[in-house]
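Here the complex is missing a single protein chain, while all its other protein chains stay put.
Going by the order they are written in, the chains are A and B; count residues from 1 in each one.
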Amino acid sequence: MTQELIYSVTGIALFAIGLFGLIVAGHIVRKLVAINMMGIGVFMLFLATALHGPDTVDPIPHALVLTGIVVAVAGTCLCLWLAISISKLDNEKRKNPQQ
Amino acid sequence: MTLQFIAPYLLPAIVTVPLLAAICNFLMASHHPRLALNALFGLAQVLLAGLLLIALSLPDTVVEMRYILAGWSAPLGIELIADGLAAILLMTTAVLYLVLSVYSALYFTDKNKGARFWPLWWLLATGLNGVFLAGDAFNIYVTLEIIGLASVALIALSGDRAALVAALRYALVGLLGSLCYLLGVALLYRAYGTLDLAQLASLAEANPLTWAALSLISVGLLLKTALLPLHFWLPPAHASAPVPVSAVLSGLVVKASFYLMVRFWLDILPVATTTLALQLLGVLGTAAIFWGCISAYRAHRLKVMVAYSTVAQVGYLFLLFPLSATSIDAWKVSGGALAAIVYFVVAHALAKSAMFIAAGNIMFSYRHDDIDGLRGIAREQPLDVFTFAIAGASLIGLPPSAGFIAKWLLLGGAISSGQWWWAAAILFGGLLAAAYIFRFLNVVFDQSQAAELSAQRHARPVPLTMALCGLALAVMAILMGFNAGWMLELLSVSAAVSA
Partner (left out) sequence: MFRNLELVEADSNRSGLSVGALWFCALLIAVTCGALIAAIVLSPKAPPEIAALIASALPQSGVENPVTAVLLNFRSYDTLLEIAVLLIVAVAMVPGRTRVSGSRAATVNTDHNKDPMLADLVRWLVPIAVLVSGSLLWSGAYAPGGAFQAGAVLASACIAVVLAQNHSLQWQSHRARGSLVIGLMVFVAVAIACVAITGTLLQYPGAHAASYILFIEIALTLSIAATLLLLFTCLSTTSATVERSMDGAKTGHPA
């Protein structure tokens, strides 16, 4: 019971720290790390919910977290790819400022 | 008889057809013509949504259709649900997709961009249809992510720096919103042990955990709906996307998260709502109406103006919440307010898409959309300016457009519930909308230096079909004003049963 509570509280705390990081960070990679931290906080809360006792574990949150991880990977990669595309454009512009 | 046979398969088919369209388009070589194939898929979607509407409006049928996926009923499995509200939104999606698919086939002349566009376009439709049919809280998260990521990828298709930055910002906001939503769902699952929306509705109690969950879900959805203090990402994203994408983003994507707000506040967790919170949503909505209209009036670029107009129109939608809270019998009264808002959603989807197409055609023709540079184009682009004017009339709420009916119903709701201040906001908002629409029309009808300006401009002719697509949507927005009856009936049936 207490173990489950510790995990739940840690999950919420991770979410809050990630949210603060998202607001404070200026750099896009830091922002993405912060968002992923928020995601991990939510996943921890799900996993804590799954734990009902030493023998009863609810498999649904485990499956949800697996789905959530794949979605988080997809979102993070798309953001990184956009950031890299922007910096590539900026580099081209810096090389040929007349364009 | 045949409808009885088909009806059970409608719900899964509505999700599967756009998925099939996406796969087909992804596998096709980039040089193949796409118009016929995608128009066919668009027609199939319209047909399915139409059959669903008919099946739900038959007098002796159920008001709510359910489909148990994979043969496992909730809470073990996932169910799809469709009622009158969902069916109308599905129909709107299908009609917009049909017209915009034809438009896009002409718009994307670059084969490489087109090859990327079409699979994303249909995956976005999968997400939209999925949200409207969703009966499971976690499934909503996945469909929201499909919508969010597909929209981001579609905005980035423009490829210029402004579009990429807008897409990145939208992606961050979208991810943040989804995570807030997911945390809320985690809390609900913890408290009630189910993800099924109907079961949640029957189990939910007013306690701190439900309040926390509803607030997190609402913050997530409001971020995605772009209600006033959280609207900052919308104008750049909607203004820099390719034209058909802007139309769908303003017409449908914003409405998907609003639809979920309605579901959660009025249908699933009404026990956790308070009068104060409902009034607060109304206040934010009113602020959005004023701020959106003022920003639209001050915009220098046409597409930015249209995008800010979406911020304002989203504000009207949130007047639903205070108007539905007047009575203990919330749903019976809100049948009226809900009908008004659904009418508003459909009218805005049609008119705003028409407006984006008109703006896009003007941009296509002159290669820019600076409002001051478009002086006197009414003579050169009569069809597009006409489309813009009709769509504008519906946005302002002039009779006999659908926008007029929607505002009329809203006004009626505000006055009959004794909350006249919302009626004042609706009327004043209409005046402000007229201000920015007529500001643009004044510029384009200004014939003072028309001859020399048109000689300087070198307008590129717009294909007639592209202009007609916009006109078709604008005309639909007007026609919707003439036969409001059946739609209101469908909604009142579903509202009466929910009560």
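Simple rule for what comes next: a residue touches a chain if its C-beta (ideal position, glycine included) is under 8 Å from a C-beta of that chain, and two chains touch if they have at least 3 such contacts.
Just so we're clear, the structure is a prediction, and the values are computed from it rather than from any experiment.
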Neighbouring shown chains of the undisplayed chain, as defined at the top:
A, B
Considering the complete complex, identify which of B:Gly50, B:Pro75 or B:Pro270 is in touch with the unshown chain.
B:Pro75
Can you list, in ascending order, the chain B residues touching the missing chain?
9, 12, 16, 19-20, 22-23, 26-27, 29-30, 67-72, 75-78, 112, 115-116, 119-120, 123, 126, 130, 138-139, 142-143, 145-146, 149-150, 152-153, 156, 165, 168-169, 172-173, 187, 189-194, 207-209, 211-212, 232-233
Mind pulling the chain A residues that touch the left-out chain?
4-5, 8-9, 12-13, 15-16, 19-20, 23-29, 31, 49, 52-53, 56-60, 62-64, 66-67, 69-71, 73-74, 77-78, 80-81, 83-88, 90-92, 94-95
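Methods note: only the chains that are shown with their structure count from here on.
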What's the distance between the Cα centroids of chain A and chain B, rounded to whole Å?
28
Taking the complex as given, what residues does chain A use to touch chain B?
8, 15, 22, 28, 31, 35, 38-39, 41-42, 45-46, 49, 60-61, 64, 67-68, 71, 74-75, 78-79, 82-83, 85-86, 89-90
Per the touch rule, the chain B residues reaching chain A in their complex are 138, 141-142, 145, 148-149, 152-153, 156, 161, 164-165, 167-168, 171-172, 174-176, 179, 182-183, 186-187, 189-190, 195
